[in-house]
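One protein chain omitted, others in place.
Chain nomenclature is as follows: A, B and C, assigned in order of appearance, with residue numbering initiated at 1 for each chain independently.
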Amino acid sequence: MNEKRLQKILSEFACKRNWEQFHNLKNLAISINIESSELLEIFQWKKDDEIKLDIKNKQIKEKISDEVADIMLYLLRFSDLAKIDIEKSCLEKIKKNKKK
Amino acid sequence: MNEKRLQKILSEFACKRNWEQFHNLKNLAISINIESSELLEIFQWKKDDEIKLDIKNKQIKEKISDEVADIMLYLLRFSDLAKIDIEKSCLEKIKKNKKK
Amino acid sequence: MNEKRLQKILSEFACKRNWEQFHNLKNLAISINIESSELLEIFQWKKDDEIKLDIKNKQIKEKISDEVADIMLYLLRFSDLAKIDIEKSCLEKIKKNKKK
Partner (left out) sequence: MNEKRLQKILSEFACKRNWEQFHNLKNLAISINIESSELLEIFQWKKDDEIKLDIKNKQIKEKISDEVADIMLYLLRFSDLAKIDIEKSCLEKIKKNKKK
């Protein structure tokens, strides 16, 4: 994934729409939470077997893909503002998890 | 970001610990939610000015980085199981957002 | 609040629509999360001053009231199934908090 490129697109998008005033770390952490809930909502009342079938349905797959993207886009925007290199963070967290 | 490499590490980690039985899409969507809340908790009672100072503190920065990683790692694991290419999902979602 | 009466209404509602099969503690905890996010969404990009004005707007007040109710209704249903007396739980938790 080319994060820098995606972050640049998101930054320009926010700038053009005058959204920079709203994009602080607290608000973006809220947005990540809201989008995560929207992903979870797809599975709210489902059992494992149904979900395995659902994922083969093109429309449901697209809905899931859109919600994954929404979380990812806010996570990229958050990381850009917090000056966090997500890949580096992941590798360091994996190291910590392995020690546990 | 080399997602495939991270996803391979996560997959082997789950396999070794016999966690594959727990890693279904519903449970992983729950995990993304829980980790998102842990990121938000850092900012729960804070005002913008404080957060701008906090982010310069090495310990708080590391805590934020760890929570971002936790969300990202579960999102990568979820996408691996759902056979979703996150970067492609992001680019398609950006296209949809631009049309709005 | 007459919780028992509300819980009885909810239980009959679930029974009539054949929803009892979906109402287990895990699914209801998911529902509480989703409804909490919908409440938070109302304030996602807002500043304190705006929210103080918003709350005086009848339509926004009704939207907030509906989301509060959605959380409460799932919390009542959850407590019914878990055999938890919410008021007693609250009083015990307040005692613990005072000791901190």
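Going forward, a contact is a pair of C-beta atoms (placed from the backbone, for glycine too) under 8 Å apart; a residue touches a chain by one contact, two chains touch by 3 or more.
Since the structure is predicted, the reported quantities are computational estimates derived from the model, not experimental observations.
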Next item on the list: Identify the residues of chain B touching the omitted chain, counting contacts across the whole complex.
Entry: 22, 27, 30-31, 33-34, 36-38, 40-41, 43-45
Item checked: Absent-chain interface as seen on chain C, which is shown -> 1-3, 6, 9-10, 13, 24-26, 29-30, 32-33, 36-37, 39-40, 42-43, 46, 48, 51, 55, 61, 64-66, 68-73, 75-76, 78-79, 82-84, 86-87, 89-94, 96-98
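Throughout what follows, only the chains that are shown with their structure count from here on.
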Next item on the list: List the centre-to-centre spacing of chain A and chain B in whole Å, with centres computed as mean CA coordinates.
Entry: 7
Margin query: From the mean C-alpha coordinate of chain A to that of chain C, what's the distance rounded to whole Å?
Written below: 26
Notebook entry, point to check: Using the touch rule from the top of the page, what residues of chain A touch 2 or more other chains?
Noted result: 30, 33, 36-37, 40, 43
